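Omission of a single protein chain aside, the complex is shown with its protein chains in their original locations.
Labels for the chains are A and B, by order of writing; each one numbers its residues from 1.
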Amino acid sequence: MNRPQTNIVDRPVSKGKAEVNISSFAFLFSEMIQYCQDRIKAGHELEKKLSDMGYSIGPRLLELLCVREKNSKRETKLLGILSFIHTTVWKSLFGKTADSLEKSTEAEDEYMISDNNMVVNKFISLPKHLGSLNCAAFVAGIIEGILCSAEFPARVTAHNVTVEGKKFPKTVILIKFNPEVIERNI
Amino acid sequence: MIYNIYIFNKDGLCVYYEEWNKRKQSVNLAEDQKLLFGMLYSLKAFISTSSPKPIDPKTGFHCFKTSTYKLHYYETLSCIKFIILTDPNTPDLREDLKKIYSSIFVEYVVKNPIYQLKSTIKFYAFVNPIKPNFKQKT
Partner (left out) sequence: MNKKYDKLGTDVFNKVEKISSELFTLTYGALVTQLIKDYEDIEQVNIKLEQMGYNIGIRLIEEFLAKSGIGRCQDFIETAEVIAKVGFKMFLGVTAHISDWDSDKKEFHLIIEDNPLIDFVELPDHYKHKLYYSNILCGVIRGALEMVQMKVKCTFVKCALSDESTSEIKVVLEEVLSDLIPVGYD
């Protein structure tokens, strides 16, 4: 059996500095949305499908970032993993940290990460019948995938929140941890 | 003064139309659009056969003028046609048409995942930025 000379494990881990045109991503993402749309029956399934696709990225990204940025150490504290997502994950995906990380005032088990300028919503202008669709469901899926594979199971969803005086709504990623995670952290 | 704007796709469908300051309303808009597209097609054919030197009719044809209006024309290599009708004294608007193509059409229409290439353009992200571009000139 012929193996490729540079087996994937022998190649150096990418440093994460390379960049592509943001439009390439926009076009690819746009095709993904189209693909999902063709395969679902009802509108609300679209976010679910996007979130599922994001979810499959989560564990891979977690591995990669732990090896590259954290000397293979893993976060075991709730706040640790949240700030890891807010900072390290966001930087590697979007080139900057998220705009804020807050604990919900209403629920003990909910945290929110917000971004004023979410790249996946950048080129999207929705017709009325799809008004509530949030393509950041894809990003929510990635985050859910990371949290679940880091042993912090949670439900993660994306929401648009209008900010007074701003033309575009900000994107809020709502993280609702499973009860056992909260209990463990008390 | 600007009267109206047309954008035709590759297949001759008018994907965007808007009018301002027009005193005479069109009786049959769809028919007018078809007529305009057909006229441009013939005109371009005429331009390339009558030119003394080889010419690319896509880039060689800029505008024409009548006693009541001037038609400004810009066509991309991908056959999208941008047309504006103004009063006869308006200076050349080709650069503006290019700008509409590169900074509005490409950014808000082509990159919008929801937009189907063969349909008309209705969403606000395109229509909104295009208006202020002309307000200053109308």
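The definition used in the following text is that a contact is a pair of C-beta atoms (placed from the backbone, for glycine too) under 8 Å apart; a residue touches a chain by one contact, two chains touch by 3 or more.
Every value quoted in this text rests on a predicted model; they were computed, and no experiment measured them.
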item	value
Options A:M32, A:C66, A:M112 or A:V181, residue touching the unrepresented chain	A:M32
Contacts of subunit B with the absent chain, listed as residue ranges	10-12, 34, 37-38, 41, 44, 56, 58-59, 76-80, 101-103, 105-106, 110-111, 117
Missing-chain contacts mapped onto subunit A	1-2, 4-5, 7-8, 14, 16, 18-25, 27-32, 34-35, 39, 52-54, 56-57, 60-61, 64, 92-95, 119, 138
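Keep in mind that, in the parts below, only the chains that are shown with their structure count from here on.
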item	value
Residues on subunit B engaged by subunit A in the complex (per definition of touch)	107-108, 111-114, 122-126
In the complex with subunit B, residue positions of subunit A that touch it	23, 26-27, 29-31, 33-34, 123-127, 130, 135
